[in-house]
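Pasting in a structure now, in structure tokens, and then I'll have a few things to ask.
A protein chain is absent from this complex, but the other protein chains hold their places.
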Amino acid sequence: MISRFNVRSAALTLVAPVLAIVLAVGITTVVLLVSGDEPLETFGYMVDYGFQPRTMVLTLNLATTYYFSALAVAIGFRMNLFNIGVDGQYRLAALIAAAVGGAVTLPAPLHVTLTVLVAVLVGACWAGLAGLLKATRGVSEVISTIMLNVIATGLGAWLLHTDRLAVAVSGSNNIGTKPIGPSGQVPGLHLIAGTEVKVYGFVVVAALAGIGFHFMLNSTRFGFDLRATGRSESAAVASGVNVKKMIVGTMVLSGAVAGLVGMPQLLGASYSYSLDFPTGLGFTGIAIALLGRNNPLGIAFGALLWSFLTNSASILDVHQISKEIVIIMQGVIVLSVVVAYELVRRYRKSAEQRRVGQELAATAEPVKG
Amino acid sequence: MSVTGVTASVPLQTPPARRTRLTWPWILIGLAGLIVLLAVVRVATGADDLTSEGAVNAAVRAAVPIGLAGLGGLWAERAGIVNIGLEGMMILGTWFGAWAGVAFGNPWAGVVAGALGGAIGGLLHALATVTFGVDHIISGVAINIVAFGVVKYLSRVIFTEMQGGGETQSPQIPQIDPVSLPWIGTPLRALGEKEWFLISDFANVLLGLTQNVSPFTLLAILLVPLTFWILWRTAFGLRLRSCGERPVAAESLGVNVYSYKYIAVVVSGAFAGLGGAFLAIVAAGIYREDQTGGRGYIGLAAMIFGNWRPGGLAAGSTLFGYTDALQLRQGGTSVHALLLLVSILLVGIAIYQLVRQSRIRAAVVTAVGAALVFVVYAVTDTVPEQFTQFTPHLVTLLVLAFASQRLRMPASVGLPYRRGEST
Amino acid sequence: MWMTATPEPAVELKGIVKRFPGVVANRDVCLKVQRGHVHAVVGENGAGKSTLMKILYGMQRPDEGEIRINGAPVTFRSPSDAIAAGIGMVHQHFMLADNFTVLENVILGSEPRQAGTVIDFSAARKRIREISDAYGLGVNPDSLVESLGVGDRQRVEILKVLYRGAKILILDEPTAVLVPQEVEELFASLRGLVREGHTVLFISHKLDEVLSVADEITVIRRGTTVETVNPGQTTARRLAELMVGSELPVPELRESTVTDVVALAVEGLTVRTPEGRPIVDDVSFEIRKGEVLGIAGVEGNGQAELVEAIMGIRPAAGTIRLSDTDITGWTTRRRRVSGVGHIPEDRHRHGLLLEAPLWENRILGHQTEKPNAKGPWIDRSGARKDTARIVDEYDVRTPGIDVHASALSGGNQQKLIVGREMSGDPVVLIASHPTRGVDVGAQAAIWDHLRAARARGLAVLLISADLDELIGMSDTLKVICGGRIVRAVDPHNVTPEELGSAMTGAGGEA
Partner (left out) sequence: GAENTDSAKGDPSQPAKPQGAKIGLAYDIGGRGDQSFNDAAARGLDQAKTEFGATANELEASPGETEAQKEERLRLLATGGFNPVIAVGFAYSKPVAKVAQEFPNVKFALVDDEAAKGPNISNLLFAEHEGSFLVGAAAALKSKKNSIGFVGGVQVPLIAKFEAGFAAGAKHIKPDIKIQTKYLTQPPDFSGFNDPAKGKTAAEGMFDGGADVVYQAAGGSGGGVFTAAKAANAFAIGVDSDQALTADASVKDVIITSMLKKVDVAVYTFLKGFASNSVTAGSTIYDLKVGGVDYSVTGGKVDDIKAQLDELKQKIISGEIKVPDKTTG
């Protein structure tokens, strides 16, 4: 009986995302038809290209980056804190970490550790600021992180100057930090056959972070307190949780993970923070966290899906099909997946109540009438 | 999951019942005081732009889209729905506003279309949050993504076919001619040019507010008292607000909570869309991809800043618009002068804390802050460009850090509501 | 049926059936209410009283059955239909927006208007004053609801109904939060209403009240009407038996177990509002091992704040000592770990994570203790095992420990909380309304557990609105009023009426 229940429960968990993807494909089909493109052909191109070995590596690499970002957002969400500031946190963290990493030469593991540590610290501090403002001054973290994003941009632009952390690249209009030497770089992995391109070594760290997140949430007291606060702040307070400390702690942790967002790119590909360092990953992270229901495994799937769509969109351009339809598709997936989750949740809840009712009725005496 | 925000205020406490009521005389006195202060700082620093006609005019122009987005946020949140999708609805407003303005050759068609475009976004949000009970933030984020993709797609399909348009921009939109309050322009300008302390400052501020103002700006400003009037003076408004405070209570008195929420969120989208249309039609005269630049989020911030009230929200967006205009116009000098202003204000706050509230420690901390700011002012003579640009954001953050505890949001904002479920 | 006198009842319900997922809340309910009567409806928790009333008020739609008002069949699609038919309802839980004024709350949905849109505030104010004066409600239309006490809120609710010109009033447990004097005032108003031709439907768990005010009483058990009786021809005991189908439990302590060892001492405890007004004012008391100290008081007189201060949830001045240790500066968690248990007043807000399984709710508040935790880790299997034990020992009716707390009925939720708080081997237990809204069976079980723990040397601070419970379960009884302990009374020879008058401050200083 228990196993039957679990199987059904697992099936229900899958229903929502599948429903959402079907809906998204449907809506995209309509858009494609309207603009006169052949939907089947379009999806065919995407799948074809998306599953080539090299694209799969790219998808995995981008997903690694997305994963950290979504994890950072999810940590906050689990406590009903909305960290819109992951974007600013990771940019500032990557910049300063890149400068530090570029300035030193150390034995390989130490060098990488130092750089990553700096990133984690900077991310944690920047997010912690929002946490402190909320805990001590009651400033909504939604606003403070929006503002801190812009402030991080200004600060970053000021720091990324040849008088400060940047070095000019001769012959280039780009400007960046001093490249991190080989000892500070994280080698890639040959995970997928059929291509020379390597998967970021950071994929391992991402997996570990996911496991750590799961473990932290479910097996530690801190995680319990965090989830309890997210579910009911008043009950958490009554149970002895110091909500102010939790707010600061959660924001710091979220920011620490946000600090990792730039690391796969920095230590696995560009080795320097320059003007073209990827931006906006923090916002993508929000969408993916929501897609994955703030659950480490769900986020992994969400990140892969998002990354697959983003990467396979490249092929559409080649065939003169608007790649914007992929953005529309991503948005529709987020929206429809949550609608589907909500419907499933309602169904589950009433099923559970029914179950409790039945069990109780079985033990109770029959009633007249 | 429901993202409703954890409140860090002393847990389980009863919220402060005392509310200060701002009356017209007090507001006017406060504003006049502010101008006096600005005049003093202007004279002391020579940063003439602080009270110039152009700065005031630009401030209003910068404040309007933020204020409209904020009004959008206000309508939604007063009915209990968080609207983080304002940015997306604003994006829809810029696109549809520009498209209709060009297609019909009439900017006012753009105004209407911008509002409609935003309203469609609002309708989607209402559908997701009210009918399907989706978490408000999730829905908002999704709408931002979809709107971004949709306008990119539409531009590619439609603007590329238009003369002067492209994948990332529309053709030039026909202009709405600005209007001026007659007769006072010349005399005020004469006064303003005299550079007399205070008198010229007042003259310039008045000029900035009354001369060369777009009728669309006037419309936007009118929407503030109109919103107040509708929400606080009419039966419709009372019912709408009751949905944000205690929807079950409203339902138990026969108010159809769902439909009020729907109306509120659609109106919210329309306001955000108007903000977008303003940006495209008046502020820029053209649609450019990404031109909203996060103003929807800032509008949301202005609304919270304004304590979920139209007056406060107008103040919040004006503050933001003013500092943004200053930094864009003569950033280094003006922002540097603002440091002195902040320092003076902090001294004032410290004195208030000491004399009226007897909070000695707080007063000392504030005074130290004032001194620090003053030192920074004294030892530098300009503010680096990279820093001037986040002046409005920093100011917002600082003001909130001082005043956040006094804010009070509608009691049921962000909470899911299902007819007949909760108690 | 007993009643067939008048031909045309004000309300007639026939064969009402209402199903919720997993429960049939009402089955085949039949009820006739004569015009000009006070008609009481009694029944256990979850018997389906509120659901029935909501159906009559158009907030729920019956699955089957017929409603007749003044003889004519009606179908209500929403409360507005019911309001139009002259029905008004005061809900079990207040239906007021705290951030609105009384006026706004009252006129909502039927606003007097000028030109069809603008609210005519002065007309509304006038009307409210008139009604308030006519029925002696003493309500100020311009005060903010959040600043009102429970009694005032109750009157606002009644005003809301009268304002709409209702002829048929439904009052769902209006007296649960009132002291006897306020109840008397309420009943006086009700009698006035009835004289003017209003009809009142009235729900209460307090059988004495029901017997004193009602013209007729209908008993509901497990969703169906069992019998309609005349108060003159029945007793509280008989009613209870009809409700439960068994005998009524009595709260009482047998022999004294009070020792000389002080377990909890509170001295000069003062809690202030953000504005600086004291809500708990210089409160001092001691509880010894094996003693139950009852605190009596009208709701909103500082009890909740007192409990929060003792639990460290709310900052306070004064000292609190646990055995010999000064715990004043301690965090809530440290207090809990050191043996202070807490049954909170509002189990949904402060006692449970509704959307979490029972075993996680077992951990709540005991995150650092065995068997829930090992060092910084949560011990899932330990917690699960212990939850199963609690479910078993405290007779929590549930199909398993993996269902969400929200799926349990209130009484079972409360039993889980009591079991949890007793499991930490507490030295002191702060019990706020431990049996509020719990039906008689569960009530008896909770009292038994309290008695047993007391016998083992537990010190209990008992706060309750149920005066019988307070008198019966306390070794020592103190009265709190306006945040101050104003009197100590002897629980062995005080009547609920005397206690009630002491609570309103009528009895003078002790």
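Which chain is which? They are A, B and C, in the order written, and residues in each are numbered from 1.
The rule we apply is simple: a contact is a pair of C-beta atoms (placed from the backbone, for glycine too) under 8 Å apart; a residue touches a chain by one contact, two chains touch by 3 or more.
Note that the coordinates shown come from a computational prediction; the quantities given were computed from them, not determined experimentally.
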item: Chain not shown, its touching partners among those shown; value: A, B
item: Touch criterion as defined above, residue of A:Val47, A:Val169 or A:Leu208 at the omitted chain; value: A:Val169
item: Hidden-chain contact residue, picked from the options A:Gly123, A:Gly138 or A:Gly156; value: A:Gly156
item: Interface with the undisplayed chain - residues on chain A; value: 37, 54-55, 58, 61-62, 65, 91, 150, 153-154, 156-158, 160, 168-175, 265, 269-270, 275-281, 310-311, 314-315, 317-323
item: Touch list for chain B against the chain that is not drawn; value: 49, 52-55, 58, 61-62, 156-157, 159-161, 164-169, 172, 175, 279, 283-286, 288-291, 293, 324-325, 328-331, 385-386, 389
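To be clear about the criterion, only the chains that are shown with their structure count from here on.
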item: Intercentroid distance (Cα basis), chain B paired with chain A, Å; value: 30
item: Separation of mean Cα positions, chain C and chain B [Å, integer]; value: 44
item: Overlap residues in chain C, where contacts from two or more other chains coincide; value: 313, 350
item: Residues of chain A touching at least two other chains; value: 234, 237-238
item: In the complex, chain B residues that touch chain C; value: 10-18, 233-236, 238-239, 241-242, 245-246, 248-256, 408, 410-411, 420, 423
item: Sites on chain B touched by chain A in the complex; value: 1-9, 11-12, 84, 124, 128, 132-135, 137-139, 141-150, 152-153, 156-157, 294, 297-298, 300-301, 304-305, 384, 386-387, 389-390, 393-394, 396-397, 400-402, 404-405, 407
item: Residue ranges of chain C touching chain B (in the complex, touch as defined); value: 57, 59-60, 78-81, 83, 89, 91-93, 95-100, 104-105, 107-111, 113, 117-119, 144, 146-147, 160, 273-275, 308, 313-315, 350
